[in-house]
Structure formats: structure tokens, C-alpha cells
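Let me begin by handing over the structure; questions about it come next.
What you see is the complex with one protein chain gone and the rest in place.
Read from first to last, the chains carry the letters A, B and C; within each, the first residue is number 1.
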Amino acid sequence: MHELALAEAVLDAALETAELEGLSLLTRIEIRLGELQQIGKETFGFVLGEIMPAAEPRLASTRIDVVVEPARFRCRRCEERFCMSQAVGPENVDAAEAIHLIPELAHAFLRCPACCSPDFEVTQGRGVSIHAIEGE
Amino acid sequence: MHELALAEAVLDAALETAELEGLSLLTRIEIRLGELQQIGKETFGFVLGEIMPAAEPRLASTRIDVVVEPARFRCRRCEERFCMSQAVGPENVDAAEAIHLIPELAHAFLRCPACCSPDFEVTQGRGVSIHAIEGE
Amino acid sequence: MDPRRAGIERRLHSVKRIVAVTGGKGGIGKSLISSALALVLSERELSTGLLDLDLTGPCDHVFLGFETGLPSEVFGIEPVIHHGIRCMSMAHFVGERPVPLRGEDVSNALVELLAVTRWGELDVLVVDMPPGLGDAMLDALRLLRQAEFLVVATGSRVVLETVRRTLRMLSENGANVLGVLENMQREESVGVEELARCFGVPFLGSLPLDGGLEEAMGDVARLAATPVVAALRRRTGVISGSGFARS
Partner (left out) sequence: MDPRRAGIERRLHSVKRIVAVTGGKGGIGKSLISSALALVLSERELSTGLLDLDLTGPCDHVFLGFETGLPSEVFGIEPVIHHGIRCMSMAHFVGERPVPLRGEDVSNALVELLAVTRWGELDVLVVDMPPGLGDAMLDALRLLRQAEFLVVATGSRVVLETVRRTLRMLSENGANVLGVLENMQREESVGVEELARCFGVPFLGSLPLDGGLEEAMGDVARLAATPVVAALRRRTGVISGSGFARS
């Protein structure tokens, strides 16, 4: 449940944007969850709902859309492109949990399926990002 | 005149591509020269012409286009975007020559005009790249 | 948009001071001094955190002997409490595995770690920096604006040259430098003190080369009793608003 810390960050960032752009109401926030980090869409939506500050009028009627972005990798050694199910490993639950906490640990636990290198780029689907903030 | 080494690399890379794609003639190579590295368009074209191997039929009638790409920077500290003429420094000829040889030395000699940080990204116009290889 | 930067602010909100132990050069004792400093501060009843930011070569767990193994996930990642020190290290996540990370990954991992680690109320967070003037150093300057840099050096010429580059970078970037601390002193020499003077920052004294350190490694009680930690104890004074007190 470290998802809570990330959800708090999302709300803080959204309110910062509202502040900067002078919005009195945030109508929609679209959040992308990178497949690599393995955060459940429902879990994240639920957690966000739980911590939504009741006293914050700008978040009073905000629609939250959570979209999962598939993870894509490109090997720097052999140029192979691959996706999550093709990556070699992680071999155990602790490895998956480590990547869930710090996605870069993919480089400690996952390997390119073509050449076994840990030297790959995560071209998309790494972790939590805010894709859109709409308001008025 | 270290341009020669880069020009050789361009020809080697072009011939490698020809090999890979089974081309018997390269009709056009488009080269981009990043403004940061300060390589003269005419100089580079001239050097390329000089080293064009006469005995290489695939390069017998290749058109070489050399285009200069303006350098653009984004400061990671303050998010300022700036161009070459706005960057602070380099303060002397040796600095310019160092950047000419290794463009990353921009981080030793140039500064963000807004916050003076050396922590900027070169978003375009770094150095020599091949933009297009055409052939048949 | 990356929400983690906002997360970092929230997570560090109740951290009173951040002391980043640096130097730019490897093997000068940054990790020993970070670990020992955390120990000394926590002896003084200050609530202390220790963040090992040498992501590809963490060492603090070896000096202090804290267990590795995944930290628990409760509303964030909880530091592992060891002799009262709240510790966070890559070793928790990977044990003895290598963690090859390019710069972009170092930056991302560091931002993630800062955005989700729940330090709670801390008087001081000691940050053990990796060698080099790369992503970790640039991100410390970018994201930990309140950080105070404790610069470690030894009297060796190769070290002095590298630490000089680091001090120049810190000064050009307007960083807050606590001072320069000499480590592994074998004989009286003035190189480190001169370097500090040259940059107009405090010289914090010298820690001896300690032949007994190796045996004490991994055992907090024995480490606390070594001459090098004793010397550090005398040098740091009470960490208060005014920085390290000179002894």
C-alpha cells in the first residue's frame, strides 16, 4: 500500500497546477499507471478516493480517470524491442515487489529476451504519471 | 580538422546501411550538423568529398546534403528553454574548441541564462547525425 | 507530468535538516562518515535518518550492520530502524545483486525513493552521496534545495584535485557548504585545510586513519568505540541551526 504516497503526490501536483493556472475547479484528472510498476487500477482509484480532501472545493467534483499504459522496452545492446510478458524474469515475488516499489530495479531483475542484457530502456509504461489535468 | 574522423564515420555508417539493406547505389545522404558542435557546413561537405572512396561504386553518384540544426536547450533546474546565442559563455576560444571536440563539455562551459545552472538538456542540435540515407 | 516532485516536498516536509555527505571522489570515506554521523547524531537523541544514495554501490548497511530485505509498505515505504537510525538503501531491495543503472535510471530511482519514503519527523537526514558529478549530485542540487553539503577529502593529491572540482561546482551552484572534513589522516598535512580556506568554507578538522575500523564494521557498539568515530564525535559538536561546531 505504498500507493498512498503516490496518490498524495498526484493530488499535491494537481492542486499545484490549479494554483499556477488559477483554476477554481478541477473537472478531470487523467492518471497513467505504467505496467512495469504493477499498481492496480482499482486499488489506485480507491486510494485516491479515500484521501480526496473533503474540505478542498477544487476537488469537490473531479472525475478521476486511471489508465494503464503497457510497458515497452528497447535493448541498448542488441536493439531488440520487447514487452513485459517477453522480458526474462523476475524470478520471484520479492523481485516483483522491489520493481513495484522502485521501477528501475527492473535493471536488477529483468533481462532482454534476445541477448540477456540488463541494459535496456523503458520506452513507455514505467510508473505513475499525470496525463491530463482539466479545470475551469 | 577532426571533422575528418567524423566524416569517415558517416561514410562507414552509410556503407553499413547499404550492406544491410542490399543497396547497390546510395543516391542521397542527408547529414545534420548540430549547431552546438560548430562544424562548418562547407568544411564538412568538402572533407566528405575529399575522402569519398573513388573505388566504391555505391558512392559513385551520391548526393550529399548537409543541413545545420539549431541547438536548443532546456534547463532541468528552472525549466527555461534557450538557444545558443542566449546561453551564458563560453568565455574563450579554448572553451569553444573543447565543445567543438566533445559537445558535452557544454556542461563545463555554458550556463542557463535564467538560473546559471549547468544542468540543462540539449534537446536538439548537439552534433553530427545522419538524417536520411536513400538508395536503390 | 511527473507528480513525484510534489511528493518529495511532502515527504521531506517534516525533515528539519538535510546533510549531504559528498566529495566527488570515491573511497575517501563518505559512507563511513555518513554512517558514523548518523550514529553520533542519534546518540545525541536527535531523530536521524540515513539515506544511502550510492544506488549502484551502497555501503552503509555494511558499516552499520543493518539487515537488508524489503522494507515494509505502509502508506509509503518505511525506513528500516536500526539502533534508532531510520535507514534506507538500495541494498534493502536487491541484497547482493548488481544494479546496473544508467544516469536516467539513477535519477528516476532517486526521485521515486524520495517521493515514497516516509521518514516522519526528523531532526537530520544524512544523505550519503555517490562519487562523481553526475545525476545524483545534480538532482541533490535540483531537488534538495535545503541540503547542506559536508565535503570529505583526504590529503592525497588526486583526491584534492577531484574534491576541488566538487567544491567549485557546489560554489558555482550556490550550494550551502557546511565545511570540509579531512579523513584518513596519516600525518600532519595542510592540503585539506588550505582547500577549505581557498573556497572560504569552514575546515572541520581531521579524522585519523583507523587501523581498527575493519574489525568494528557492522557492529554499531564497536564502531561507536573506534578512534575515528570518537574523532568525528568531537568534530561535529551539536548539530544546531548554526551548523557543525568546531572543536
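To be clear about the criterion, a residue touches a chain if its C-beta (ideal position, glycine included) is under 8 Å from a C-beta of that chain, and two chains touch if they have at least 3 such contacts.
Keep in mind that this is a model prediction, so the values were computed, not measured.
Enquirer: For the chain that's been dropped from view, list the shown partners it touches.
Expert: A, B, C
Enquirer: From the list C:R44, C:H83, C:R102 or C:R234, pick the residue that touches the absent chain.
Expert: Going through C:R44, C:H83, C:R102 or C:R234 one by one, C:R102 is the residue touching the chain not shown.
Enquirer: Of the residues C:G27, C:G69 or C:G212, I need the one that contacts the missing chain.
Expert: C:G27
Enquirer: Please output the residues of chain A touching the missing chain, sorted low to high.
Expert: That gives, for chain A, the contact residues 76-77, 116-119.
Enquirer: Go through chain B and note every residue touching the omitted chain.
Expert: The list for chain B reads 1-2, 4-6, 8-10, 12-14, 16-17, 94, 97-98, 101-105, 107-109, 118-119, 126-131, 133.
Enquirer: If you put the missing chain back, which residues of chain C would it touch?
Expert: That gives, for chain C, the contact residues 24-28, 31, 56-57, 59, 62-63, 96-107, 130-135, 137-138, 155-158, 161-162, 164-166, 168-169, 172, 186, 211, 214, 217-218.
Rule of thumb we're sticking to: only the chains that are shown with their structure count from here on.
Enquirer: Could you state the distance in Å from the CA-based centre of chain B to that of chain C?
Expert: The computed centroid separation for chain B versus chain C comes out at 40 Å.
Enquirer: Compute the distance, rounded to whole Å, between the mean C-alpha positions of chain A and chain B.
Expert: 36
Enquirer: Give the residues of chain A touching no fewer than two other chains, as numbers and ranges.
Expert: Residues: none.
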